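Below are the structure tokens for one structure; questions will follow.
For this view, one protein chain was removed and the others were kept in their places.
Labels A, B and C are assigned to the chains in the order they are written; within every chain, residues are numbered from 1.
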Amino acid sequence: MTVTIRYFAMLRQTAGRDHEVITLTDPDASPSQLYDDAVARHGINLDRSIVRAAINGRYVSWDSPISDGDEVVFIPPVSGG
Amino acid sequence: MTVTIRYFAMLRQTAGRDHEVITLTDPDASPSQLYDDAVARHGINLDRSIVRAAINGRYVSWDSPISDGDEVVFIPPVSGG
Amino acid sequence: MIDVPQPVGFTITEERILPTALRLSEQIIAEHPEIGGVVTFEGRVRNHHKGRTVTALEYSVYRDLAIREGERIVRATVERLELPVAIAIHRVGAVPIGEMAVWIYVGGAHRQAAFEGCREIIDEIKRHVPIWKHEWYGDGSDEWVLGNPQ
Partner (left out) sequence: MIDVPQPVGFTITEERILPTALRLSEQIIAEHPEIGGVVTFEGRVRNHHKGRTVTALEYSVYRDLAIREGERIVRATVERLELPVAIAIHRVGAVPIGEMAVWIYVGGAHRQAAFEGCREIIDEIKRHVPIWKHEWYGDGSDEWVLGNPQ
């Protein structure tokens, strides 16, 4: 299955892209695995303990299931307001 | 000595006047005595425990000294804001 | 435009507050770039009070003491919380339903102090400033509203 990862803010800057399409071979892949892979692939230096995961525009837990076609986003500590 | 008592709000309505000039014979008269006299004189039905006293535009305690020419005001529970 | 001491002050007026509030909001924002958070409170004349319809309302004031207490309250809050801007305006006389009776504007470097300051000022005004509300009701009766005694 394929998922789209979108990057925002400092993650977009570090990854050098606003999104990427990833093919997953492991049907039990979770957002936490995707994040760890992205960290390795792009040299992201933001510890997962301070990041949150979202799928299709909703916050989810790091071990949530992922479906084909999902949009996955990693949310660094927000600083609006 | 003489003092001016000014009345506001419900006390003005009950007393039927916005001020009156009182001649005091007791040099140790306090705002509490003046209030008790005013209650008797005008049929005021507001217990002194919920009223505050002011002299010359400042809150004072009920046993404060009074001087000739002072302006004394009794302050019912305020309801601004 | 109501004449109100800036950036820290308290005033009593018989005019409508809204035009001054809108103008000051713009002006202070332009003059105080160090402010990060602004909290305002608008106290308005409601059309109901304890289940009764309010048709008219008038505030009486003992002006000398009101100004002294209002200024004391605003200054004390500003000093305690180190606020760059704090302004309070209380309207007196007849105030139409729906219009502002009181307006408080508090600016701080951060939002916590602005929230705390704004709330403290309105709470203290309601406790200590000698202003009294006279309400007229839909059934033809009227009443001097008694606040909670201090």
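The rule we apply is simple: a residue touches a chain if its C-beta (ideal position, glycine included) is under 8 Å from a C-beta of that chain, and two chains touch if they have at least 3 such contacts.
Keep in mind that what you see is a predicted model, and the values were worked out from it rather than measured.
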Which visible chains touch the chain that is not shown?
A, C
Touching residues (missing chain, whole complex) on subunit A:
6, 8-10, 12-13, 49-52, 54, 57-59, 73, 75-81
Give me the subunit C residues in contact with the hidden chain, please.
18, 22, 25-26, 29-30, 33-44, 46-48, 97-100, 109, 111, 114-115, 118-119, 122
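Please note the rule applied: only the chains that are shown with their structure count from here on.
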Subunit A to subunit B: how many Å between their CA centres?
73
Per-residue overlap in subunit C, given as positions that touch at least 2 other chains:
none
